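As structure tokens, the structure follows; a few thoughts come after it.
Only one protein chain is missing from this complex, and each of the others stays in its spot.
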Amino acid sequence: MESAGGAPGAVTPPQGAPRRGPLSGGARAAAAAVPGLGPLLRGEPGVAAVALIYLAAALSTTAVGGGRAIEAVADWAAWGAARLAGGTAIPEWSRVRLDSLVATLTLLALYAGLWTWAVRDSRRDPTAPPARDTEGRRIWRQFRRNPGAVGGLVLIGLLYLVTLLTPLLAPYLPEVQMDVVANKLKPPGSEGFPLGTDEFARDVLSRLMYGARISLSIGFIAASLSVGLGTVLGALAAWFGGWVDMAIMRFADMLLSFPRLVLLLFLLAAFDTRSMYLIVTILGVTGWMSVSRLVRAQILSLREQDFVQAARALGLPTGRILFVHLVPNSLAPVIVAASLITGHTLLLDAGLSFLGLGVSPPTPTWGGMISDGKDLLRQAWWIAVPPGLTIVVAALSFNLVGDGLRDALDPRLRT
Amino acid sequence: MSALPAAAPAPDLLEVQGLVKHFPIRRGLLMRVAGHVRAVDGVSFRVGAGETLGLVGESGCGKTTVGRTLLRLIDPTAGAALFEGRDLFTLPPAQMREARRALQIIFQDPYSSLNPRRTVAQTVGEALATHGIARGSELRDRVEKVIVQVGLQPLHMDRYPHEFSGGQRQRIGIARALALGPRFIVCDEAVSALDVSIQAQIINLLEELQAELGLSYLFIAHGLGVVRHISKRVAVMYLGRIVEEAETEELFRNPLHPYTRALLSAIPGGRRKGAARTRIVLPGDVPSPIHPPPGCHFHPRCAYARAECRAGPYPETVTLRGSSHRAACHFVTEDGGSPVLGDPPPG
Partner (left out) sequence: MSAAPVLEIRDLKTWFRTDRGVARAVDGVSFEVLPGETLGVVGESGCGKSVTALSVLGLVPKPPGIHAGGQILFEGADLARLGERELEDIRGDRISMIFQEPMTSLNPVFTVGDQIAESVVRHRGVSRGEAMGVAVDMLQKVGIPSPESRVRDYPHQMSGGMRQRVMIAMALACRPTLLVADEPTTALDVTIQAQILELLAQLQRDLHMSVLLITHDLGVVEEVCDRVVVMYAGKVVERATVDDLFDRPLHPYTAGLFRSVPRATGTRAARLEVIPGVVPSPLDFPTGCRFRNRCPAARGPCAEGEPPLVEGAAGHQVACHYPEGTR
């Protein structure tokens, strides 16, 4: 973190320009007390902005959901006490309670993280020579030069933070129906419903927030499954060659020759109720092919390199050569692919939900919400538009991060 | 020199007999074998304990393949390699794992020969750890000892390859090879990619290690000056075969094969612009090892070639009487002369 690159408008200071020294005295204490103040004092507006955004997120969550957080802790304490007392009527430990507790812990962790960072950052000397230059530091330096990518990363961070904090933030539980006659199709800004209600008198904001958990989790977990599967299969195909290669890659070709949506419709139509786990599994096992091709090509060129030959000459076991020497060195394009695939999977899941083949109602998903709102777009645009926008923002963020990573990991673009 | 009785030859550590490696060329949908690259086509040599055999030749002559088959990085098509009496090519996997501790390899490219994501200590100690030879602090001590032995410092152990210069990286590669305590090391163009001043440092290091640890080297290179400096004996390869082999000074003073002569005369240096030209410039390129020329493989580029060179069998290897100097050429006789070839070029 030598410079303030990364945020829009921030530029790496030209070489030789005088840099400000470390903070001292009162400024240092203030910087440790308020996250984001330190970078601001040192003239690094980009870093300051990111810190302040997260500080604002933490503070507003506390303002809105502080009471619920205290409740959640008290509730947990009461449950624990009852449990210890060993009475006959141990209260049931519900998912909703666990949810609230996790959200509370997340909030605490966010505060802890922010201030740990602020204290360490306040002591940093920007004029000190950078520490030993590792690969990771070089990639990070290149990545933060790309404002879009950094912005995308910040947004992704916020989205996932919201999924964890939802129980503290959301006004209602997503399935809760208000009095339909009185509260149906309320427009945004109505008393108690910041984003209005849908035709079943459910709060759109709450559904949007709980929907984020489902949609973003599906995107992330399914993409991880695809990437993991693709990496292992691609590595095996490249290393063993012959019929193993033939079998894996021809199977991949076969899957690739179906339009993915058709394949998904075909598989999903076989199930009456579709849980999140089912969707994740099916999206995961139909998305690994491009990754396996990437990894295979990487490993085929890497295996001829001398360090792999040296590992063979040392008599190291195949598994070790494959997963210690080859796979880690082939991950750069895979990481790029992973972020792009996550964005893509998110969109695909939204598409499936829109078609009514996503996670079964009444569980809220972004795609499902758009589907619910599509017929009422004229009268009640606020049902479909907010999830539409969040889908765009999330997918765009993943793509921006993917592009940024591609540039950062390309040694030719590095200076 | 000739008055002294010949020194008793060092006992052979490695004896390679009739090594052949043909790479199949596969074509078409069914990957049918359409031909073979005759990379190595019947190569025999010996390396004594504590001595260095230089293996020289131009690209595509098969010298690298020879080195890699010895370590079983490539499986040979035919032949035997007796290492301390056991044939490396037929050893069962368990014994081969054992043998690998005695045989190691150093590579040319100091950049691609180290895993960029592993520290020096991880790279050097990996084999010791995975073979269960040392662990914990003992492992660290042994790695440190080897690191110091190759002229690096203990503080380098936790650094990554990109933090080092080419010469230092080559030292790391040498340390990796030394860690298992080998007796025989294949140096595959080990100094070819280095700058002159660094090259000298690495050559000296290899010589010191040889004196200290009694190592034997198979020193594969195309740089003749380097090979002459480090080798006790030199073998010259052309299109998969050894065309000439002799004690180093004998080979450089009295090359018998026309190819060796051309090779030695092509080395730049020692002559100034405008000086009288004595260089033999060979016409044409090295032929493809897929279809080596019939008869003597060298005949299309040889100024002396006759009918018997162009057809008929590959020339027999002739060993000079009372010497270990051997060459595969129809014109070479056991007396060491050849009426056709005349005097060797000066130099």
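For reference, chains read A and B in written order, and residue numbers begin at 1 within each chain.
Rule of thumb we're sticking to: a residue touches a chain if its C-beta (ideal position, glycine included) is under 8 Å from a C-beta of that chain, and two chains touch if they have at least 3 such contacts.
All of these numbers come straight from a predicted model, not from anything done at the bench.
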item	value
Chain not shown: contacting residue from B:16, B:127, B:187 or B:264	B:264
Hidden partner chain, touching residue among B:143, B:187 or B:224	B:224
Footprint left on chain B by the chain that the document does not show	58-59, 165-168, 195-201, 203-204, 207, 222-226, 228-230, 249, 252, 262-273, 279, 281-282, 285-286, 347
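Note that in this section only the chains that are shown with their structure count from here on.
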item	value
Centroid distance [mean C-alpha coordinates] between chain B and chain A, Å	53
Interface residues, chain B side, partner chain A - complex	68, 71, 73, 96-97, 100-101, 103-105, 107-109, 112-118, 126-127, 130-131, 159-160, 162-163, 173, 176-177, 180
Interfacial residue positions of chain A with respect to chain B in the complex	132-135, 305-307, 309-317, 320, 324-325, 328-329
